[in-house]
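Heads up: the structure comes next, in structure tokens.
Apart from one protein chain that is not included, each protein chain of the complex appears where it belongs.
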Amino acid sequence: MAGLAAAFGSGAMTNSIDEVENADCLLISGSNTTEAHPVIGYRVRKALRNGAKLIVIEPRRIELADYADVFLQIKPGANEAIFNGLLHVIIKEDLYDKEFVAERTEGFEEVKAAVEKYTPEYVAEITGANAEDIVEAARIYAAADKASVLYTMGITQHSSGTNNVLAIANLVMATGNIGRESTGMNPLRGQNNVQGACDMGALPVVFTGYQPVVDPAAVEKFSKAWGVSLNDKPGLTVTEIFKGAKDGTVKAVYIMGENPMISDADLNHLEESLDKLDFLVVQDIFLTETAQYADVVLPACTFAEKDGTFVNTERRVQMVNKAIDSIGESKADWEIIMALANKLGFDWNYGSAEDIFKEITSLTPSYAGISYQRLEEEEGIQWPCPTEDHPGTKFLHQGKFSRGLGKFHPIEHQPPAESPDENYPFILTTGRNLYHYHTASMTGRSKSIKEFSAEDTLRINPEDAANLGVSDGDMLKVTSRRGEIEVKAEITDTVGKGVVFMTFHFSDSPVNKLTNCAIDPVAKIPELKVSAVKVEKVA
Amino acid sequence: MTAKPKIVVGLGTCGIAAGGREIYNAIEKALTENNIDAELTQTGCIGACENEVLVDIAKPGQPRISYGKVTEEKIGEVVTNHLLHDKIDREFALGKIGEGELSAEYDDLPYFFTDLPFYEKQVRLCLRNCGFINPEKIDEYVERDGYQALKQVITEMKPEEVVEVIKSSGLRGRGGGGFSTGMKWQFTMNAVGDKKYVVCNADEGDPGAFMDRSILEGDPHSVMEGMAIAGYAVGADEGYIYCRAEYPLAVNRLKMAIEQAKEKNFLGDNIFGTDFSFNLKVKEGAGAFVCGEETALLMSIEGKRGMPRPRPPFPANEGLFGKPTCLNNVETFANVPVVILDGPEKFASIGTEGSKGTKVFALTGSINRTGLAEVPMGITLEEVVYDVAGGIIDDGKFKAVQAGGPSGGCIPEDLLHLPIDYDSLTEAGAMMGSGGLVVMGEDTCMVDIARYFLSFTQIESCGKCTPCREGTKRMLEILERIVAGEGKPDDIEKLKTLGEAISATALCGLGQTAPNPVLTTLRYFQEEYEQHIFDKRCVAGICVDLMFYLIDAELCNGCGRCRKACPVSAISGDKKEVHVIDKETCIKCGVCVEKCKQEAISLQS
Amino acid sequence: MTKVNVTINGQPVEAEAGMTILEAAQLAGIDVPTFCYDPQLFGAGACRICVVEVENARNLPASCVTPIWEGMVINTESEKVVQARKANLSLLLANHPLDCLTCEKSGECKLQDYCYKYGVTESDFVGDVKDFPLEESNPFFERDMNKCILCGKCVQVCHEINGAGAIDYAFRGFASTISPAFGEPVENSPCVFCGMCTDICPVGALTPKLSKFKGRAWEINKVKTICPYCGTGCAIDLHVKGNEVVGASGNREGLANKGHVCVKGHYGWDFIHSPDRLTKPLIKKDGKFEEASWEEALSLVADKFKAAGAEGLAGLSSARCTNEDNYLFQKLLRVMGSNSVDHCARL
Partner (left out) sequence: MKAENDLNYAAIDNIYDTWKSQKGALIPMLQEMQEEFGYLPRTALEYLAKKLHQPISQIYGVCTFYSQFHLKPRGKHIIRVCQGTACHVRGIAKIATALEEELEVPVGDTTEDLLFTYESVACVGCCGLAPVMMIDDVTYGRLNAAAVPDILKKYEGGEGNDS
């Protein structure tokens, strides 16, 4: 999101799900759309049936790669190089949108100079993709009238994640594929309300609607509304919080509905941090792996037991409606927080989720025109929606970027923090499967899904498997510099030579014991997608 | 070059099946052995199937003599007698074609087309070249004004004028529905599309119909020329001929003809030096009757299950691959060059008010002369059955004629005066269909015939729509129990109600017309159904379950062969004494009949 | 939009050009039965239950695929139409098991509804019936092809909406069935178990296993909400009986998904009633969790937070919780002086 904000001035999916099926060209990278976002995957396949061209850039031969006009199978961590390479071809062959570049953007010349050396041959060497395919992909993307880029964590979960995003933004702006229907740059958000959590200011640097905590006007506005004098220094990010816990500066942590003991990088390291804390309170629906470390566990209720709103990946605010009464003594999260606030001496009196929402809209310009009534009548509204008569915004940056001119950023390829070597010869990359979700605390407790997809496997290339003497189903020990796990082998040519893949759903084989917490310097995202590992057969 | 004698062997599928290739080889052998310099060639079907194998021999300056039912043993002799000794073998000679000198002793030989009763009432437009040209040689087609109509159209006429000519000729689709061909072309011409197609329906699937096959085998270029003209008129540059895979000879000849036409630039780019380009492909069917339905046919060309889709949109607007498509059948296209060359007025002068031109019929069943006949519209059924087809075999009594195949109906004797045209046949509950006419005599059971046709459509139902998929099955089950002697009193009513419901609600033409054989036999022969249901009797002696075997006491000599052969020991009798069959035990297998040398055993109703 | 005037059941209706008879009837509030029709799918015109009588038309056209024209006079329930529908239902019934007593679909089965409406109590026809084995080898749904009326909507959903194309028509005529390639069970096909076929099936041929015997259609209240999994934001209906969620299905009104769902949204709801659910606050004493009252737990938390001070306090909010939850969470941290609030947006 940080990359998008730097390039365009706003960090969100620029276009809508509906628009996917009308694109002429889809460039999908770092997204196994049909498994991680299945319903959007349906739209992708529909676009293909409508005749759209497809370019897939992935380390794994995902399902959509079989439908691709060009599939660039790259080494994990080679993203900026490939996007620079595409832009190189587009500039070299004079296929870029000169009018758009001149009128809507700045900084093109620097980027032009920067990508000069990224010839197809050079990029092929870095990425492992075929040089001719790179040229072909560039031509297809440039030729399309409406080209849309879809990406997810395969782009961002790198130590160079922000640069990856900026490299894509360069490509998108150079071809003028933004600010129009069925174009754009579309990070598919991974979690039901990750967009909403960001919008709500669950970030150390911003209040709701991305109003910076370092902006005195914002601080004043919120201080006034909340009746306290607020801190105007940026807070700590997740990684910094656990670092602080480890070195003793952070003493008490309140975790609501998160399970970092499965989902975060380098779990052994994290475990040490949690152990060091004076006090940990976890609020969740299950006694998760993380909750095990808590001093106090507060029982929250599920989405089925409460009212509220979620914001989806296309910025659509939608109503969540209570279907059943809370199970046991569990309560809605907001009720718990309010009770705690009142215990802490505040005087909060929200009678309903709607009361809270009214406060949100009064403080958040991009939400100002939204109300529960409208959400119910209009089936959700896409922000920005500044006024009550504003219909919401289907796609961003029409005519003008949020930041004014779109900004090109020269990007250099930077290898991942960890490269394979003699001791750790494989690159491990991670992702999701269709059946499970995140840490599987929910899907792992859903009978049908659990029965169908009970355990993980390590996907390994047939040649590598043969070299290791490994057969399908053999138990393997996978070791990185940070830890080791055991998992069954699944031999498949969907992963390239030297690359292995696992999901992070299963607590029996917690892959994040292995992953690297090297972080992107801007977005502070850990490099979950690239770690060097060793694979051995368990005797 | 001095003219050589010419020998033409009829090598359509019928001719080949009857041993035409062996005859051809035998002739070749005879020519070599006797050192005769003659041109041996082949042609397609001339229609007289009953007389296959047909061999025509023509010496320069003499009329062509047609020999029928020739045999492999005798053909060498026939040829040498004719060519070396001017002796015509009367055992095989059918008649003469054309003028020329011939010994007076053969003056009595009839003229083939005018004197032979089978041809007397025929008017050959579509079949004008069948039996005359070698379909594998484009030059022979060109000699008979081939591709002149195409040339005239694309060099002298505007597309709208072509459409106007076809419209004014009154030509209607020969495939079944009888929709105005000119109107169809006009719709396709007016439809907007970056690409258009012409498609020829050559999926002739009706049992008992082989008109299209004969045209494709005997004169493929006439169809292709008609398609190219359509292509010019509607604005298409590509055409498909969808031919059943069961017609391998037709497919081969079409492919050969397309190659030859491309070489001559009658197909391909810039035909006759104009801007008009037109290419043709042959698509072979894969065995599904329903693909004769136009939307199913298009689905099949697209590589899908041949399941019809609702109309509208009609193919003229959204046809093959979603593009405007002009779709006609073989016979319709074969008529087009004639309409252009002879002019629409002349074409329209043949036939009745609503039905112009001719119609080719495949005459089969219990008639003396089976074969392919092209008759003018408006001729009566009676003329066709008695004059052309020579009446019922063994002077039997006429019972009904089934017109239009499984989609058609049975027409009884008192409607024989009906003129053959689209409207009166539909009125009678039958339909023109593609032109199958199956003539049935007294020994045909109408319930059994209805059951037979329904079993055909039921097997061929695509399964998409409920009425056809489930309904034809249930109708068939009812008919099966009626012929098995298990009919129930309300079965006739059920058949009527269900048949009408299917007709009214099925998705495609196949389903809508599937009940016709049942509904027409119910209309004209209800008493036969009643006899089966109430009296357990089949007057025609067809429904075995309603019959019993009886040994004629007068004829039986007590040899015991039937008793020994009976698999269920239903026959008893002492040696040299009259035997009897126990009706209860008998399974009606008929073995006894075959074993009996006295011909003493017969089926009785 | 050009307007077209038609008459339906004697009532003048102004509809839009290009509409089908069915759409025009729906516009006028006239109910026409359908099996194979769905506004999201390509018009198949297969089931023929929606036939209507059109003045001067030769046959009874299927209203779902027949466009209207100016001056069209339509009767949706004429004697002829009713007879045809009865025949259609009677044909379907002859080839359909009559185990409505225990059929999951009872109460929302279109075949049942229409047989009731037209008084078709039993089939007029006896004869061959389908005899397929019940397919129950996957954990998500059962396939009983004996109940299938071959409307084809499951095939269309699988190809036109999902795109997996796991199933299609196989064989033809009376032998037609819907099947994965080579008659394999669906788990051996490209099926991704979105279950949209079970949502769209008008009869009891495709039924979700989790909901089996959990409640009758008329006992179930459908509550519209948003799927709790990925960021697509699919609108789903939770099927509620009493205080129990017993099923889920896609909600057509959702603009992000238009009723489409995936395996998680469709079959991943039963964690709600998992015995693992936390039902009471827990306080760890001597390394072991003990149940506590809310009062006790919250007091302890409040004390510890105060002790940690603004600098020592941090919170992880949640991408899984609602906006309202997240808003209050960050508000609480910030009003206590800490901006150290984050969540796993990056994971």
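Labels for the chains are A, B and C, by order of writing; each one numbers its residues from 1.
We adopt the following convention: a residue touches a chain if its C-beta (ideal position, glycine included) is under 8 Å from a C-beta of that chain, and two chains touch if they have at least 3 such contacts.
Note that this is a predicted model, so its numbers are computed, not measured.
Considering the whole complex, the residue from B:T370, B:Q458, B:T472 or B:T505 that touches the absent chain is B:T370. The chain omitted from view is touched by exactly one of B:Y232, B:F289 or B:F333, namely B:F289. Within the whole complex, the absent chain has one touching residue among B:A30, B:I166 or B:I301, and that is B:I301. Across the entire complex, the residue among B:H82, B:K96 or B:R213 in touch with the chain not shown is B:R213. The hidden chain makes contact, of the residues C:A17, C:L98 or C:A181, with C:A181.
From the options C:F35, C:Y169, C:Y267 or C:F289, the residue with contact to the chain not on display is C:Y169.
Although one chain is not drawn, its touching partners on subunit C can still be listed: residues 159, 164-172, 179-182, 189-190.
In the full complex, subunit B touches the hidden chain at residues 13-14, 16-18, 21-22, 49-50, 52, 204-210, 213, 245-248, 281, 283-289, 300-307, 321, 362, 364-366, 370-371, 402, 436, 438, 440, 444, 452-453, 456, 460, 462.
The definition used in the following text is that only the chains that are shown with their structure count from here on.
A straight line joining the Cα centres of subunit A and subunit B is 68 Å long. Per-chain Cα centroids separate subunit B from subunit C by 51 Å. Separating the centre of subunit A from that of subunit C, both taken as means of CA atoms, is a distance of 29 Å.
The touching residues of subunit C, counted against subunit A in their complex, run 138-140, 160-163, 187, 192-194, 209-210, 223-235, 238, 240, 243-245, 253-257, 260-265, 267-274, 276-284, 289, 292, 294, 297-302, 304-347. For subunit C in complex with subunit B, the touching residues are 43-49, 51, 59-60, 62, 65-67, 80, 83-84, 87-88, 91-92, 94-95, 124-125, 127-128, 149-150, 152, 169, 171-176. Chain contact summary for the complex, subunit B toward subunit C: residues 288, 305, 307, 309-310, 312, 458-467, 469-474, 477, 494, 497-498, 501-507, 512.
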